[in-house]
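The structure that follows is given in the form of structure tokens.
Missing here is one protein chain; the remaining ones are kept as they sit in the complex.
Let's turn to chain A:
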Amino acid sequence: MSYFRITLMRSGIGLPAKVQGVLKALGLRKRMTTVYYPVSPDVAGQIMRIKELVDVKEVAEPMTKCQMREARRPDPGYYIERKGNRLIDEKM
């Protein structure tokens, strides 16, 4: 089962009500929001309506909001050292 990853790149402001309705139905309220939907002709039809506004990729697994946030998080640039004996304890 694969999923469509749909990201709203261009806003729907000023476009016909049908286009804005599709955006709303897909849960794309603001630019750069990403939603995941299983691949089906229904969703494909919705994407066809908003094809100029979105970026679509086919992915194997959907990501939750938390996972997307974590993926965006930059490298902190440091790491916390731990005591050697604690590492040994964890391994045992």
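The rule is short, and it goes like this: a residue touches a chain if its C-beta (ideal position, glycine included) is under 8 Å from a C-beta of that chain, and two chains touch if they have at least 3 such contacts; residues count from 1.
Here is the rule we use: contacts and distances are computed from a predicted model.
Its UniProt record calls the unshown chain "Large ribosomal subunit protein mL60", which is the correct pick from "Elongator complex protein 4", "Probable electron transfer flavoprotein subunit beta", "EKC/KEOPS complex subunit BUD32" or "Large ribosomal subunit protein mL60".
Residues 2, 4, 10, 14-15, 39-41, 44-45, 47-48, 51-58 are the ones on chain A that touch the missing chain.
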